[in-house]
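With one protein chain held back, the other chains of the complex are shown just where they sit.
When the chains are written out, they are named A, B, C and D in that same order, and each has its own residue count from 1.
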Amino acid sequence: MTRALTLLRRRLLGSTFVLLIVVIGTFLLLEAAPGDAVDAYIVSTGGDTGMIELLRHRWGLDQSELTRLANYLWALLHLDLGQSVTFSRPIRDVILERLPTTLLLMGSATALSFGLGSSLGIYAGARPGSFRDRFLSIGSLALYAVPGFWLGLVLIVIFAVDLRWLPIGGIETIASSKTGLARAADIAIHLVLPVSALGFIYLALYLRMMRAGMAEAWRQDFVLAARSRGLSRRRIVLAHVARNALLPLVTMLGLQSAQMLGGSVVIESVFAVPGLGRLAQEAVAARDTPLLLGIILTSAVLVIVVNLLVDVAYAFLDPRVGASEAGA
Amino acid sequence: QTPKKGGRLVVAADSEPRNLNPAIVASNGVFFISSKVVETLAEASFDGKDGLQPRLALSWEGAADGLSVTFKLRDGVKWHDGKPFTSADVAFSALQIWKPLQNLGRTVFKDLAAVDTPDELTAVFKFAKPTPFQLIRNALPALSSVVPKHVYETGKIEENPANNAPVGTGPFKFAEYKAGQYYRLQKNTDYWGKDEPWLDEIVYQVLPDRTSAAAALEAEEIQLAAFSAVPLADLDRISKVPGLKVITKGYEGLTYQLVVEINHRRKELADLKVRQAIAHAIDKDFVVKTVFLGYAATATGPVPKNDPQFYTADVPTYAFDVAKANALLDEAGYKKGPDGKRFSLKLLPAPYFNETKQFGDYLRQALAAIGIDAELVNNDSPAHIKAVYTDHAFDLAVGPPVFRGDPAISTTILVQSGIPDGVPFSNQGGYKNEDLDALIAKASETLDTAARTELYKEFQKKVAADLPLINVAEWSFISVARDTVGKIANNPRWAVSNWADTYLAG
Amino acid sequence: MTALLSIRDLSVAYRGNGREALKNINLDVAAGERIAVIGESGSGKSTLALVIAGLLPPSARIEGHIDWQTTEFRSSHSFAPPSVLPEMSGRTEGAKDRQPKFVPLGGRDIGLVFQDPSASLDPVMTVGKQIAEVAHTHLGLDWPQAFARAKTLLERVRLPDPDAAMHAYPHQLSGGQKQRVAIAAAIAASPKLLIADEATSALDTIVQAEIVSLIRQLVAEDGMTLLFISHDIALAAELADRIAVFRHGELVELGTTAQIASAPHHVYTRALLDAHIGLDTEPMLRRAGASV
Amino acid sequence: MSSPLLAVSGLAKGYHRGGKAIAAVDNVSFAIGPGETLALAGPSGSGKSTIARLVLRLVEPDAGRIAFEGDDFLALNGAALRARRARLQMVFQDPLAAFNPRATVARVLNDPLRIHGIASRAERPRRIVALLERVGLSPNLASRAIHEISGGQRQRVAIARAIATKPSLIVLDEAVSALDVSVRGDILKLLLDLQTKERIAYLFISHDLGVVRAIAHRVVILDAGRITESGDARAVINAPQSAIGRELVAATPKLHRTTAP
Partner (left out) sequence: MSVLRRFLRTPEAIAGAIILAALFAMALSASLFFPGDPQAIAGPALLPPFQDWGLPLGTDRLGRDVLAELFHGSRTSLAVGLAAAAAALVIGAIVGTLAGFAGGLVDEVLMRITDAFQTVPSFLLALAFVSVVGPSLGVVVVAIALGAWTGPARVARAEVLSIRERDYVAGARVIGMHPLEIAFREVLPNALPPVLALSSVIVAAAILTEAALSFLGLGDPNRVTWGGMIAEGRTVLRTAPFLSVIPGVALVLTVLGVYLAGEGVVETTAVRRSLS
C-alpha cells in the first residue's frame, strides 16, 4: 500500500514536471509566432493604430513575455487558466464546455477501434497464415493507410449527402431542445461518422497489433505447452494466445490517446464537431496563446490521466507488473 | 409557393465572431448575425433616395456648411428589454462608441464633436470640421448601428456582456449561443415593422469547413448559405439540384476587390514600368473566368464598376499582353538571366478567401511567364497581417479590401501616405505620391457632392496610372438557398440586413 | 511387456533444413517402462518428443508411422475436441497410411514437460487455473471440481503451501516450483505417457535431483510410461530402465541402462561415457602445477 | 601461500528486490595464488556470478577489499583500471551472448590487442592467427561472424580473447556448462593446458561438482551469499562438512560403470 502511494507520488511529481515543460515550451513557441491576438482579431474588423494599441493594452499583450509567462504560471498555481482574449471568457469555462464532446468522440472512437480491432485481430490471429488472416491483414493495412480527413470526406458524401442516412456534422441536432434518451440517441447518430473517420485508423492499428501479438504468442513455449496439454483450440486462442497478445494493446491504448487527440483536430474540423480539437485550431488561428496553453495543458492532463488508468488496467491484466517495476 | 408566417430558418455560419456588437465591430461577419438584432439608422436600398431606406431614422438632413446633420427618428420603437428607443441612445452610440471605439467610425466620425438631442426623436450631429454629408450618408448602412444607452452606460463598454448577447431594436432577439454549434435568434413580437418579422427563428449553424455548407444544403440540414459559403466551383452542380436555387443578387453594397498590394520599398517595384509590366501580365478575364468562375468582374481601378456614385471607366487600362510586359521589363533594365529569370519576389496571398489564395497561385504563374520568379508564402491570418502591415515583409501581396460605398471610408487609405506602421488594410507598401495625397485630402473636405464625386474620379485615374496597387477584379458573393426561402436579396446589403420580411414558404 | 507405442521407420525433416532431424527411427516403448533418450544438442531428441505428441509445426515433413496400443488408452473421453491445431501440427501418420487410427490426445493421453519452466507456463494465468483447465478439458469436471483437483495435484507435486500457490502467478514461483507446476499440469488428466524433454536442465543440481525424484515417484504411483529426454547420461542412467542414444537424428544404440553404462556397443556411446565427468572420475588436474 | 594473486576480503553486495534487501554476497573472503584454480560452487542464487562481477569490477561492492597482483584493485579507476584489466580476464557461460552479435572472430581478437597496444596494426593479423591456433582453432575461422561458428568454437574464441592480453587470472562463470559433454572435455583440457604453460590462475564458477573436482585445486562452497565451506577441492567434495555441501554432492547424478570398456 505504501509502495503504491510512493509510486503514485513519484508519478504525480513527474507529471507536474512534464506539465511545466509543456506549458513553458508551448508558451515560448507561441510567443515566437508572427502576429498576436490583436492581429488575428483585426482581420475581421480592421482598425487604426490607436485602436490596435488600445486592444493590446486591454488584452495585456503590451507586457513583456516573461511577465506574462510568470503571470500565467502564477495563476496556474491557483488552478486559474486565465481569460481567453478572443472569447473574453474564463478559459476554464470555454474548455469545460468543449471537453465533454471531445471525450465522447475519443471515448467512442477508442471503444470502436479497440473493441472491433482487437476482436478482428483475434479472429485473424487465431489462424496465422490462413486466408482470413491474410485478408484482414492486408485490409487493415489499407485502412491504416487512409488519411482520416479523407475518409471523413468520403463518408460524408456517401452517408450524409447521397444516402442521407446520417447527419453531415455537428454533435447534435441544433437547437432541438431534445432531452434524455432522445438527446442521447441524437448525439449517437451524429457521432457515427466522425467516430468512424477517427477510429478506423486505430481499428486497423489494434487489429494489426493484436494479430502480430498473437503470431508472436503462438511461437511462445507456453502455447506449445498448452497445446501439449490438449486444451481446446478455443481455449488456447482466447485464454492464452489472445490474452497475452492483449497486453501490448493496452499499453498502446495509453500512447494512442495523445495521437487521437491530435487526430481529432482535423476530424472535428471536417465534421464541425465543437470539441477541443477544433477549439485548438481556432486558438492557433486567433493567436489566443492562453487559450491554446489551456487546451494543451488539458490534453496533457488528459493524456496523463488516461495513461495512469491504462497503467492501472495493465497492472490488473499483467500480474508481473508490480514485481518487475519494483525489481528494476 | 405561398409566403407563410413562422418557421425556423437555418443558415450556415462559417465563423464565430467573438464580439457581436456591430456598433464596435463594423464587419460583415458580425453584421451577418447581429444586423437582425441591432438596427442602423438607415439601410441600403436598390430604389430608395440616395440608395438608402429608413430604419431607425426616418430622415436625415445635412447642413450646407457641413458642420451638422439632423436625424429624425422613428417613433414607438422599443428595445428588446421593453425600454423605449430615443435620441439619447443615438447620441450615446455615436459619441461613446462609433467615434472612439468603432473600427471604421474612428475615421468617418473623427470630427464629430457633439450630438444634440432637442427632443426624444431628433438627433443633431455636430462636427468640429466641415464633413461631407455624402460621406455620412454613405456610411449609414454599415457604421450606424444603435445600441441602448441604458445597457451600456454603466461599466466599461468593451466588457459589457451585451457585446456577446446583443440587445437592439431589430426584428429578432438574441436568444442563445452555443460555441462551436450555433447562434439562435428569436422573433421580436414587439417589432415596429408591421406584421414583421415573418420568421419565428433564425439559427446560424456553425460550419467552419468550407465544403460542408453545400453538403448541408443538399442534406436539407440548412436552408441558406450566404457569403459564398458554397464554393463557387460547386455552384454549377448545386444549381441543378432540385429544391435549391443560386442567387447572385443582394451583395451589390458589399463589393470585395481583388488587389495586388505592392511593396514600393523594393527597388524593382518602385519602378512604374515594372508595375505596368505586372499589370499587363495579369489576364484579368482569365482570373474572372477561372478563379471566380465568372462570378466577378474585371477591375479598372480602385472603385468598383457597380458603384453608382463614383465609378469612372475613363482610366488607363492594362490589357493582357505578355510581350508588352516583357518589353517593359527589358526597358526598365531587368533583363532575363540565363535561367530565364529577371528577379525574384516574395508573394503573400491573403489567407481569408479561397479565391485570394487561388489568385496567388495564378499570379505566380503569370509572373513566371514574364521572368519574375515569385515565391509564395502562405500564412495564417494573424501572420499575414503582421508580415504585410507591420513588418512589411513582402514584395507583393494579394488582398481583398472592401469597398464600402464611399472611397473615404476604406479605399483611399490603401494608397495614402503617412499612415503609421501596423494599420491593417492600409497603404503599408511605402507608396508616396504627393499629388495623390493632396487629392485625397481635398476630397475629404469637399462638401459639394458633385465636386467631391469628380475628385474621386480624378483619384481613380491617378491610381490607375501610377499603380500604387493593381486592381484585378471585383466580386461579391453568392447565396444558395432552398426554394422555400422567400424575399432573398431584396436590397444591396441583403445578407447583412435585418431579414424582417424573409419568410419560409409553406 | 506390451508395447505402448511402436515407432516405425520414422523420419522427420524441417522445411529449409537440409538434414533430416530424425532418420529412420525404430523404437518400441513398453507400457510402464522408463526410457531415456540421450544425445547431444541437435541430435533430434526434442523432435522425437514433439512428433510423438503430434506437436510438430506444419512445415515438418514426417515419414513412417507411430502405432499406438489402443487398449492401453481409455477411450471414454473421446468427446474431447481434437486438441491440436491441424495446420500448426504435423501429422503422425505418413501420407501412404491414411486409414483411421487411434490418435492420442495431448494432455489426456500424453503429458509433456518442457525444459524451460519459466517459458512453459502462461505468465498471466494463475497456476491453479493452468492445471485446472487441463482437468476441466479432459476429465469433464466442472470448474470447482477442476480447481479442487488442481489443488490435490499441487499437493502431489509437493509444492509448499498449495492453497497460496493456486492463486500464484508463475513469476512468483522459483524455477523448481514452476517445474513442479508444469508437471502437475502435465499429469492432471492422468496420461499414460509422460514425456519430459530436458525437464531438469535449466535447474541447479539440487533442484534437479528433487524434480527427478518427484518424476520417479509420480511415474511409479500412477503406472505411467516415462520418456525422459536428457543430454546427461548419468542423470538418464539414474532414472531410466532403458536408454536410447541419438546422434545426428539417428538412433545409434538402444539398450538397458546397465548394458549402456557398462558395455556400450557403439563408439559414440562410449565417447559419451568417457566424456562424462562424475564425482568418481579421475581428476584432470596434475596437482604438481599448483603452488598451494 | 606467500603473496596471493587475488585476495578478496569481507566482500559484500546487496540488491533490492520488491522492496526487500537481498544480500547477494555477504562477507566473502578468499584468495587465489598464481596458477591456481579456485572453484566457486553453490546452488542457484548463492551469489557466484555476483562475486565474479565484483572481482572484475563490473559492479561495485558495498563493502570489502580486493587486492589484485598486490595492488588495491578497488582504488583503480578510469584509464588505470582499464590498463590493469589486461591482467584479469573473463569467460562467460553463454558463448553467444558474450560477443557483440555483429562481431567477427577477427574483430573479437583484434580488440584486446589494439586496446592494450599489444601488437602494432601490421602485426595483429599474425597475432590473431597465433591466438586461434593456441586455442585449437583453424585460422580460416578468423573471417567468420561469431554466429556462424559452433558453440564449442565460440567458447574457444572467448578463451582466445581472454588470453590475448596475457592475464594472470581468468574468471570463468559457468564457462563449460552450456557445452555438450564431448566439447566440454576438450575445453577443460585447453584450460588446463593454458594453466600449466602460462601459469594462469582461474576463478572457476560451476554448479557441477564433478567438473569442479576434476579441475580445481581448491573449492569454496557458497550458500545465500556466504561461504559455508572451503578447502581442497577433492577433500571437500569427497567429504563435505556443511549441509549444503552434502546436499550438492548427493544431488550430483552418479554413473555406475561396472566395467570399463
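Criterion: contacts are C-beta pairs under 8 Å (C-beta built on N, C-alpha and C of every residue); 3 or more make two chains touch, one makes a residue touch a chain.
Remember, predicted model here, so these are calculated numbers, not experimental data.
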| item | value |
| --- | --- |
| Contact set of the excluded chain (shown chains only) | A, B, D |
| Touch with the omitted chain, as defined above, among B:S15, B:Q53 or B:T290 | B:T290 |
| Contact residue for the chain not shown (choose from A:I174, A:A217 or A:V303) | A:V303 |
| Chain A residues touching the omitted chain (full complex) | 14, 17-19, 21-22, 25-26, 29-30, 32-34, 137-138, 141-142, 144-150, 153, 157, 161, 209, 212, 216, 248, 251-252, 255, 258-263, 265-266, 269, 277, 280-281, 284-285, 292, 295-296, 299-300, 303-304 |
| Chain not shown, touching residues in chain D | 53, 56, 58, 81-83, 85-86, 88-90, 92-94, 97-102, 111-112, 115-116, 161, 164-165 |
| Missing-partner contacts on chain B, residue numbers | 210-211, 214-215, 231, 233-234, 236-237, 290-291, 349, 351, 354, 357-358, 360-362, 364-365, 368, 375-380, 383 |
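By definition in this document, only the chains that are shown with their structure count from here on.
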| item | value |
| --- | --- |
| Count of contact steps on the shortest path from chain B to chain C | 2 |
| Furthest chain, CA centroid comparison against chain C | B |
| Pair exhibiting more inter-chain C-beta contacts, C-D or A-C | C-D |
| Central chain (by mean CA position) | A |
| Geometric centre distance via CA averages, chain D-chain A, whole Å | 54 |
| Inter-centroid spacing, chain D versus chain B (mean Cα positions, whole Å) | 88 |
| Residues within chain B bordering two or more other chains | none |
| List of chain A residues in touch with chain C within their complex | 127, 129-130, 218, 220-222, 224-233, 235-236, 239-240, 243-244, 247, 317-320, 323 |
| Residues on chain C engaged by chain A in the complex (per definition of touch) | 53, 55, 80-81, 83-85, 87-89, 105-112, 114, 116, 119-125, 133-134, 137-138, 169, 171-172, 182, 185-186, 188-189 |
| Chain B residues within the chain A interface of the complex | 8, 10, 15-19, 25-27, 29-30, 101, 103-104, 106-107, 158-159, 163-164, 176, 178-182, 184, 201, 203, 205-209, 211-212, 215-216, 218-221, 352, 379-387, 390-391, 410, 420-426 |
